[in-house]
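Just one protein chain is left out here, and the rest sit where they should.
Here the chain labels run A and B in written order, and each chain numbers its own residues starting at 1.
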Amino acid sequence: MKLTSLLATAALGLGLATAAVAADKTKVGFVYVGPVGDGGWTYEHDQGRKAVVAEFGDKVETVYVENVAEGPDSERVMTQMALDGADLIFTTSFGYMDPTINVAKKFPNVKFEHATGYKRADNVSTYSARFYEGRAVQGTIAGHMTKSNIVGYIGSFPIPEVIRGINSAFIHARKVNPDVEFKIVWAFTWFDPAKEADAAKVLIEQGADVILQHTDSTAPQAAAQAAGNVITFGQASDMSEYAPHPRVSSIIDDWAPYYIARTKAVMDGTWESKDTWDGIGAGMVGIGEISDAVPAEVKAEALAIKDALADGSYHAFTGPIKKQDGSDWLGDGETADDGTLAGMNFYVEGIEGDIPQ
Amino acid sequence: MIVLEKRPQPSQTWSMATPVVAVLATMFFGGVLFAALGKNPVEAIMTIFWEPLFGEFSFYYRPQLLIKGAPLVLIAIGLSLGFRAGIWNIGAEGQYIMGAIVGAGVGLAFYPLEAWYIFPLMVIGGALGGWIWAMIPAILKVRFGTNEILVSLMLVYVAEQMLASVSLGLLKNPEGYGFPGSRNLQSWDSAHNAELFVGSGMHWGVVTALIAVIFAYVLLNRHMLGFHIRLTGEAPRAAKFAGVNPARLILFCLGASGVLAGLAGLFEVAGPAGQITIDFNVGYGFTAIIVAFLGRLHPVGIVLAGGVMALTYIGGDIAQSNLGLPSAAIQVFQGMLLFFLLALDLLTNYRIRLASKEVA
Partner (left out) sequence: MDLSAINPVLLIASLMVAATPILLAAIGELVVEKAGVLNLGVEGMMIVGAISGFAITVESGSPWLGFLASAIGGALLSLLFVVLTQVALANQVASGLALTLFGLGLSSLMGQSYVGIKPPQMGKLDIPVLTDLPVIGPILFGHDPILYLGIALTAAVWALLKYTRVGLVLRAVGENHDAAHALGYKVVRIRIMAIMFGGACAGLGGAYISLIRVPQWTEGMTAGVGWIALALVVFASWKPWRALLGAYLFGGVTVVQLNLQAAGVAIPVEYLAMSPYLITIIVLVFLSRDKSGAPASLGRIFHATH
């Protein structure tokens, strides 16, 4: 009995302590699908969290839970954060979409931000990055740099996000090099470094001298380095340890500006539900430094495209573009609407092979 | 020299005491681990074990224990029947997946019809899916004498590939903007395995788990089949003389565990999870093996063991968020708990004696 009451007092004290702290701090929660040590997707979200801490210091308290399975586990973790006084919760995987909506219904005063989804509510925003803009820059460099005219592409799962990237890279590679061809392999995994290494090797053996990857490990970089005359691009993080060769540039997920802005909005009371789909311009998609392995004029051209994408004067999907089956998609000068892009499930003309169903 | 001496009867006292000792030992060594990571050990242990049960928000966590624990108990009960008879089904994860796929598939075939019979049909589908998947190792064992441990394990990986395949193809939500994963059954009343009372955590899976526990208890203690199961496990030769039909026993034990694992998958996909996705399975089938052993293959023990496992999951997530413990530390902590529980079970069946010299 005595022990129990002692423990209860301690627990109560603990609860009060956290409650007291929560009162004058903005509490921000992060739910991660992988470990923060994955060096890719989750790692970059955690860098964003650290940026929030660095920006606001004592005025914020951040909490996170890693390795949270999609489904009921994620729903429980979000609820727990909301119960513990979180003011803002970032849920950073597509599979958290329905759980986020469910929990948001129960906590109308807590703001939720769901990454890469399409369901919103009064207290649920969605955000995603226009990685395909980065792919346009990569495609331009790839088209110029390839000597074998074969570009290898490692996809994860055949979902719109990945297909968009393939199309964008292909369109821009073809623009500067009409002979270029893409070889695409699907790894059917988000995370399996050994398989990514195999995929890269296979592509290199089949003649590819440029490797683009939509998986997060550095395995393809190492495979390219071993092969010698192959270039790669960093994915998710800069992967600068492989610069200047084979890694000649990279697409970096930079969530920091968005996370800081949204935390600020909660602090100021100006937070509103919205759908954010930012690209290079807003800083959500970073282009890693283009290394000296790339000739100056190619670098200049790539940077010009990057700048045009950033200031909005150019859209990565600008017509005329036909679909793979030869039917018209975009007319001359027409640009793709976000709805079509969001659900993109077709290749553009010139890419060979079928999207696995 | 320390010598182990087998007890003529398993010790009742120790079988009760070892779990408690194991938990205390884990708390101690876990505390050391947490302290080494720079966290307050008392606070960390309290967060894991106390917070979900009696903390400020226990009104929310207690029902969550049911949600997290029910599939573990449901699967473990089925497995324990076979384990007692020396029939090793370690592929419950695969049976769980197949139950979910078949059950959800049966339901989605009716979409968007609203009718009372859809959910019962899904339940039958789920049971059937798990049963068929467990019948493969069962029939191979009966017919060819093939090792069921390995066949059932192999079938887990086959099931995982099937899950990926249907998530991207057959069961993909046509209104899901091309993303993998099925429709969400939670938003379709006829197929939703909802909480029976709002906020209670009680869904049909919990109810089924309780029924399974009672059923297993009665079977093992009051029924001829249960007697045969125990006899086969404890004294295979005597079982032969008692006229036990080993083939029937294999088919029953594997079949029952497959049905229960399949049901667990169905209740999960139609309830808490809501949809079939590539990552639908989170290892319940494997964790349940551990739960079965922690519960000493006894129905009541399994309920307690399932509760403890669920507690460390839920408390572990709270500790991550409140104290900034890495999830790896929680995993190590759970691993320690299992080690101690497994190791200390020795005391139930053996007496430790000090002998003057080695006799061998």
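Keep this in mind: a contact is a pair of C-beta atoms (placed from the backbone, for glycine too) under 8 Å apart; a residue touches a chain by one contact, two chains touch by 3 or more.
Remember, predicted model here, so these are calculated numbers, not experimental data.
Enquirer: As a test of the contact rule: which chains in view would the missing one touch?
Expert: Answer for the hidden chain's contacts among shown chains: A, B.
Enquirer: Among A:F30, A:F170 or A:F191, single out the residue that touches the unshown chain.
Expert: A:F191
Enquirer: Thinking of the whole complex, not just what is shown, which of A:K25, A:K106, A:K183 or A:K264 touches the missing chain?
Expert: Considering all chains, including the one not shown, the answer is A:K183.
Enquirer: I'm checking contacts with the chain that's been left out. Which of A:T91, A:S237 or A:S291 qualifies?
Expert: Of these options, the touching residue for the absent chain is A:S237.
Enquirer: Residues of subunit B in contact with the chain that isn't shown?
Expert: Residue positions of subunit B that touch the missing chain: 4, 6, 37, 88, 90, 136, 140, 144-147, 149-151, 153-155, 157-158, 161-162, 164-165, 286, 289-290, 293, 326-336, 338-339, 342-346, 349-350, 359-360.
Enquirer: Extract the touching residues of subunit A with respect to the undisplayed chain.
Expert: With respect to the unshown chain, the touching residues of subunit A are 34-35, 37-40, 43, 152, 183-189, 191-199, 201-203, 205-208, 217-219, 222, 237, 241-242, 352-354, 356.
By our rule, only the chains that are shown with their structure count from here on.
Enquirer: Report the inter-centroid distance (CA atoms only) between subunit A and subunit B in whole Å.
Expert: The computed centroid separation for subunit A versus subunit B comes out at 35 Å.
Enquirer: Which residues of subunit B touch subunit A in the complex?
Expert: My answer: residues 43, 46, 50-51, 54-57, 60-61, 64, 67-68, 164, 168-169, 177-181, 184, 186, 268, 272-275, 277-280, 282, 313-314, 317-318, 320-322, 324, 326-328.
Enquirer: Under the touch definition given earlier, write down the residues of subunit A that touch subunit B in their complex.
Expert: It is residues 7-8, 10-11, 14-15, 18, 29, 35-36, 63-73, 75-77, 79-81, 83-84, 94-95, 98, 102, 118, 157-160, 163, 188, 342-345, 356-357 of subunit A that touch subunit B.
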